[in-house]
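First comes the structure, then the notes that go with it.
Shown here: the complex without one of its protein chains, the others still in place.
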C-alpha cells in the first residue's frame, strides 16, 4: 500500500477548511494566509499527481486506492485517475489559489474596506455579517469535494460528493454576494438568496433524479452480478465480459437519470437558467468557482460515467444531445450579446462554451473528446481570467451594468489590456489556449456530423460579437465621469491575472503536455463506447512537406454519412 | 338456519366447565427491559407520593435515567445472548416475541427516550419563576390557565415531576408494542403508551390552551382510531378464531380448510380477513401518521410541549413502525398481494401529501410535523419491499430518523422570546447571524431531513429506496425522489431564512441550555454524522436484526 | 539556413512583447526598438533571399520543423515553416514595406503619447503576417490569419477614445471572423477529406478526391479571402478601417494584410485548378469587386476612403487574376507587389498631406498643395502614375498582364472579364486623377489662417521616396524577360494564356481607356473649380458615397435584425425557459395552499376524513382481492 496520494490531495483542502474555520474572528488576515497556504499545498500535490501519472500505462486508472466502505450498498472507497481527471484536478488545484487571492477582501466586514459604491450606510451596517473565515473555509471545502468527485471511480462515492458540494457552494453564493448593487443592500440580499436557492434546487432536483438512477443501477447489478456494485471499472468489465446485460429500456432510463443531473450542472439548454443568476449575484471569485470548477464536474461526469456505464444509451441519445448542445452554443452566445450586466454576459458566454464541450463529448471522436477535455481546462482558465478582471473592474466602480462604464482603457490601461486578453481567449483567438480546444471540438464534430459542425462554427462569430461589444462599451470611447478616478490593477490583482494569461499563451502555443495525458484516456473511453474515428476519404501521410501521393480509401464509417 | 343445531352443540361444548387453568409461564429475563421500565414507572409514582417536592425532581430524573440505562443494558445483554438471532423465541405464552427486530427497536426506543428525558428535565430555558427553576411543564396541570390556583402554584414553584413516571409508562408501552405477538397484546400496548402521551400533551407551561386543545384532539382521535383497531382485531379474531399472530398467519396462508363447515359463514371468510386487516392497519397507520390518518400530527406536534413533541415524533414512530412491520411480515404475508398495492397508494399519498403541504407552513413545529409525515411515507416505501433488506432498511431509517427529529425539536426549545418558544418561522429570520452555532446545528438536522449525502438522512433514504427498487417498486422510488425534491424546498427555505435574511429587530433570543439539552443535541448531531459517514456497522446491526420469529 | 525562418517571425514578436509588456520605461525609446526589430527581420529576409537565389530553381523550398503543435488521433498540426519563392516574395514585401512604414511612423506618431504601444502593435502585425505566409499548414496559417486580424483590430481602434474608431475596429474584426469561419470550415473539410491540412500532402493529393469536395473547399477558402481582402460581399469593413492612423492604412489596409486573400488562393492553386466552379466564383468576385471598389472610389471625398476604394478594386484585379488559374497566379502576385509599393506610397503621401493639413481628410478642403509640399506631391504623383498604369511604370506592367490574362480566359467569359478589367482601368484612371486634382491642383479651398500646409520631416519623406522609386521601377524590373514569372513558376506553375486579342491590342485598349478616364476627370475637376461642399450628385454618386448601400443593407438586416432577435431571446429566456420552472414551483405552492385547507382544526372533520380514509382503505383491500 503506497502513499495514498489521491486521498491526501483531497484531504489537505478539507483539513484546511476546518483549520481556516477555526481561526478566531479577530485574526481575519491569518485565516486568509492559512487558506492560501493550504490551497498552494494542494496545488503542489496535484502537480505530484500529474508527474506520477504515466500517460501510456496499462489499465484505465492509476494511483488507485480501494477500501471497503458501505458493504450493504456495495459501495467502496475507490479512487483512481485517468488523464482527464488529472487534467481537471490540476485545473482545480491551480485555480483555487487565484480564487482565494482574488477574493482577498470580498469577505471583509464592510466597515474595513469602504466599498467604492455608496450603498446606503445603513445597508452596510446591517450587512456587516461576513465571517471571512467561513468564506475561505467554504472555498476550500468545495475544492476538496470537487477533487474527490474527479478522483472517485465508484459511482456512489462520486454521487455523494457531487451532491454534497452543493451545500458549501450554496452558502458561498447566498452568503457572500457581490457588493456591486445599484438598488441597495435590501434588494441585493433578496436577489442573492433567490439565486442561491435557484442554484441549489436546480442541482438538487437533478441530483435526486440521478439518485433514482443510481439506485436503479444498484438494483440491476445486484440482480445480475449477485452482489450490487458501484465500481465503474467492475461494471465496465462485466459488460465487456457479457456478464452484465442491462435491457435497452433500463439502460436508457438510467442514462437519462444520470445525464439529467450532469446536464443541469453543466449546464445544458434548457436547464441553464440558474447559472446567470448564480454567477451574477455571487462575487466574481465565487462565480469563477461555479463556472470554472464546479460545473466542470458535470461535463467530466458525462465523459466518465454516462458514456462508460451506458454506451448503448449514449449512442442512442447522441442526436438529441448534439442538437441541445448546438442550441446552447448559439442561444447562449445570442443571449450574451443581449445582456446588460457584465457578469451575466460572461455567464451566458459560459453556457455557449459548455455547449461546445458537450458537443465534443458526444461527437464520439478522438478530436471531439480530447478537445472537450482541453476545453474544460482552457475554459476554466480563460473564464477565470476574464471574470476575475471583470470582478476587479466592478469592485472599483460598484456597478455590474455595462452602461455605467466607458473609456476605462484610458485611465486603467493594464486592467483594460488584461480584460481584452481574457476576452480574446473567450472568443478563442488562435495562439491562446481555447482556440486549440475549440478547433478540435469543431473538427471532431465535423468529421462525423458535418452539418452540425458547420452550424457550430457560427459560435465563433457570435463569440467575437459579444466579447468585442463588451470591450467596446466598457473600455473604449470617451471616459465616463465616474470612471475617471479609477485606479489601475494593484499588485495583488496582477499576481492573480498575469499567471493565468501566461498559462493561456503557453497552452495555446504548446498544448502537448495536456494532450499527451488526455489522449490515452479518451482512447479508452471511445473503446468502451466502441466508436472509431471516421476515416478520411483520401489517405495521405501527414509528414510536413512530404508531398507523396496517397491512395484513395473508401469511407468506412457509416456515421460519416449522417 | 340449518347450522343452528351444530352451533348449539358448540355452545354446549363451550359451556363445559374448563379444567384447571395452567399457570402462565413467564420468561422474566427476556422481558426484563420492559419490566424494568414499567417497574421504574411504578416506583416513580411512589416517589411522587413519598418524597417532598423539593427532592422529587432529582429523584425522578435519576430514577428514569437509571431505569432506561438499565433497560438498555438488558437489551444489549439479550442481543449479546443471541436472542436477536439464534435464540429468538416467543415469550410469555405467545404474547411477546423476543427477536431481532424487537430488540433492535427496543434498543432504539430506549436510547431515544433516554435522550428525550434529558430534554424533559431541562430547567434553564424558561426564566426562573420567583427564583425557582422551572421546566417546560405546567406548574399544576389541573389549575385553570391564568387562574388564581395556577398563580399560587407558580409562586410555590411547583413543577409537574409526574411527567417522568408518565413518560416511563409510555416508554414501557412502546417497548411492548413492536414485540407484541398477539393482537390483544398489540391493543393493550397501544393504549398503554397512548394514554400517557395524551396526558403529556396537556402539560405545557406556556400556551396551555393550545396544549390542552392538542391533548383533546389527540385523545379523541386516538381513541377513535383505537376503536377501529379493536374492531379490526375482532374481525380478525372472527376470521381465524385466534388472535395470536402465528395462528392467524397460518389460517391466512392455508385458507383454514379444516374448519367446521358450520362456521363457513365466518371462519376463513375473506371479507372478515380483509376488512379486519384494513382496520388494524388503519389503527397502526394512525400512530405512524400516514395520510389520510395524519390529521392529528400537525396540531398535536404544535400544541404539545416541545420536549414531548420530540419524544412522540421520535419514539412513537419507531414503536408504531415496528408493530406495523411485524403485523405485515408475520401475520399477513399470506395476503401480501392484497395489501401491497394498498400500501403503495398510502405511501405515495403520504410522501407527496406531507411534502407538498409542508411548503406553505409558517410554524416551525408544524413544518417538522409535516416533514415527519413525509418521512413516514419514505419509511413505508421500505416496509412495502417485503424483503429482509426491507426490514433492515426500515430499522436503520428509524434509528437514523429518530435522533435527527429529537435533535431538531431540542433546538426548537432553545429559540425563545417573551411568549416562550418562538416557533413562528418569521421569528427565525437571521438566526444564523445572531447565533451561528445553533443555526448551523439546526441546518445540519434540516440537511439530514432533506437527505443530503454525508448525513444519516441520506444513508437511510438510500437504504429504503434501494430495498424498494430491488423488490421491483421502481416507480415508487421515482415518486419518492420527486417528493424528497419537493421536501428539500422547504428545508432550504428555513436555511435561507436563518442565514440569508436580515435579522428582525425584535427577534428571539437563543437561550443557553443546561448540559442536559446540550448533550441531547450533541448526541443528535453525532448520530446524524456518524450514520452518514460510516453507516456500515449499524447497517450490519439492522441486517442481523432483520428476521422476525413467528 | 532554414533555422533563420523562425527568427524571421521571432524578431518582430519579441519586439511586440517588449513594447507591450515593457511599460512606461520604454516610452522614450519604444519607436526605435520597434523599427529596429522590423528592420532586423527585413535583414534576415534579405539573407534568406540571397540564400534562395543561390540555389537551383527546384530546391528553393526550405522547411523548418519546430515542434508538434497539436496531435490528437489522426489530427496533427505542426509548428513548422515553409519558405519558397511565393512566401519569400511576401516576406520581402512585408518586412520591406513594413520597415519603411515603421520609420515613417516615427515621425507621423511623434505627438501621440501612446506611440510605444503603436509600435508594439505594428510589430505584432509583422509577426502575425510573417507567420501567415511562412506557415507550412493551413491551421498555422489560420493562426497568422487571425493574428493579423487582431493586429488590424488593435490598430484601427488605436484612437479608442473616438467611438467611430472603436466601432470600425469591431466591425473589421467581425466581418473578418465571418471569413475566418470559411477558412476553418475549409480546414475541417481538408481534414475529413485528406486526413491532413499540411500544404504539401493536401496540394499533392488533390487528384485523389472528388471535384465536389474540392469545390466546397475552394469556395470556403474564397469566403476567407473575401473577408480578409475586403472583396464583395465582405468588403464593408475596409472603408471604416480608415479610422486608423494612416501608416496603418498604408501597411495593413493597402500593402500587406488585405492581400492575404490573394496569397491564400494562390497558395491553394492546386485545389482551385482542380475545381473549375470554384475558380468561376473567384473570378466573379474579383471582377465585381474591382468595379465596385472603383465606383466607390470615385464618389468619396475623404482622401483615405477614396484610396481604400481603390485598394479594394486593385485587389479585385489580383483575385481576378488568381481565379484565372496558372495563367494568372504569377501576375496576381506581381500586381500585388507593385501595388504594395505604389499604394503604400499613395497612403503615406495622403498621410503626409493630412500631417500638413492638421488631419483634414476631406479633399474638398484641399487644393493647390503641390507648391506647399513638393516632395509629397512628386512621390504621390509617381504613385498615381503607377496605379493608373502609365506606360513604363509598375502598374502598367502588372495590370496590363492581368487584363491580357482575363481575355485569355477565353470564350464569352473571357470577353466579360477582360471588359470588366478594362472598364476598371478606365475608372481607376478617373478617380485617381480626381484625387490628384482635388488635392494638389486647383485653387486653395482651405482657410489660410487656421491651416498652414508644410512639408513633412525627412523621417517621413524618405520612406515615401523609397516607395516611389519602387513603384516606378519594380514592374519593369520584374517584367524583363519574365524574371518574376520564372521566379514563381515552381510554386504557382505558369502557363501562357492564349488571348483571342493580341497583347498589343490589349495594351492599346488600355491606353485608350486610360486617356478617357483621365480626360473625363480633368474635364470634371480640372477645368471647373471644385465646390467646397459636395453637390448632391446623381443617384449613383449618392449610392457610391454610401458604399453602394451595401453597408446600409448590413445595418438593417444583420445589426437591427440581430438586436431584435437577441432582445426577444432575452425575454423568452426569462419568461419561457425560466418561467416554466418558476411556474411549476408556484403551482406547487398553490396546491399546497389548497391542501392546507383540509387541516381545518376541527376534530370532527378530522374524524370524518379518517373514516373516509378507512372506507377507502377497506374498499381498496377488497378491490385487490376482487381483481
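As written, the chain order gives the labels A, B and C, with residue 1 at the start of each chain.
Please note the rule applied: a residue touches a chain if its C-beta (ideal position, glycine included) is under 8 Å from a C-beta of that chain, and two chains touch if they have at least 3 such contacts.
The rule is simple: contacts and distances are computed from a predicted model.
Colleague: Could you check which of "NADH-quinone oxidoreductase subunit K", "Heterodisulfide reductase subunit A", "4Fe-4S ferredoxin-type domain-containing protein" or "ABC transporter ATP-binding protein" matches the UniProt name for the chain that's left out?
Modeller: In UniProt, the chain excluded from the picture bears the name "NADH-quinone oxidoreductase subunit K".
Colleague: Kindly name the visible chains that come into contact with the excluded chain.
Modeller: B, C
Colleague: Touch as defined at the start, partner being the missing chain; which of B:34, B:113, B:136 or B:212 qualifies?
Modeller: Of the candidates B:34, B:113, B:136 or B:212, B:212 is in touch with the missing chain.
Colleague: Decide which residue listed in B:83, B:237 or B:321 touches the omitted chain of the complex.
Modeller: In the complete complex, the chain left out is touched by residue B:237.
Colleague: Considering the complete complex, identify which of B:47, B:74, B:199 or B:486 is in touch with the unshown chain.
Modeller: B:199
Colleague: Considering the complete complex, identify which of B:51, B:129, B:220 or B:482 is in touch with the unshown chain.
Modeller: B:220
Colleague: Please identify, in ascending order, the residues of chain C that touch the omitted chain?
Modeller: So the residues of chain C touching the unseen chain are 596-597, 599-604, 607-608, 611.
Colleague: Spell out the interface residues on chain B facing the chain that's missing from view.
Modeller: Chain B touches the missing chain through residues 1, 3-4, 7, 10-11, 13-14, 18, 141-142, 144-145, 184, 187-188, 191, 195, 198-199, 202, 208-210, 212-217, 219-220, 223-224, 227-228, 230-231, 233-235, 237-238, 241-243, 263, 265-267, 298-299, 302-303.
One rule holds in what follows: only the chains that are shown with their structure count from here on.
Colleague: Name the chain with the Cα centroid closest to the overall protein Cα centroid.
Modeller: Measuring from the global C-alpha mean, the nearest chain centre belongs to A.
Colleague: Could you put a whole-Å number on the gap between the CA centroids of chain A and chain B?
Modeller: One centre to the other, that is 46 Å.
Colleague: What parts of chain C, by residue number, touch at least two of the other chains?
Modeller: None at all.
Colleague: Give the list of chain A residues in touch with chain C in this complex.
Modeller: 202, 269-270, 272-273, 331, 334-335, 337-339, 365-367, 370-371, 407, 409-410, 417, 424, 429-431, 435-436, 439-440, 442-443, 446-447, 450, 453-454, 457-458, 460-461, 464-465, 468-469, 472, 475-479, 509-512, 515, 519, 533-552, 560
Colleague: Show me the residue ranges of chain B that touch chain C in the complex, using the header's touch definition.
Modeller: By the definition above, chain B touches chain C via 216-217, 220-221, 224-225, 228, 270-271, 274-275, 277-279, 281-282, 286, 291-293, 295-296, 298-299, 335, 337-339, 341-342, 345-346, 353, 356-360, 486, 489.
Colleague: Could you list, by residue number, the parts of chain C that touch chain B in their complex?
Modeller: Residues 585, 588-589, 591-593, 595-596, 598-599, 601, 603, 606-607, 609-610, 612-614, 616-618, 620-622, 624-625.
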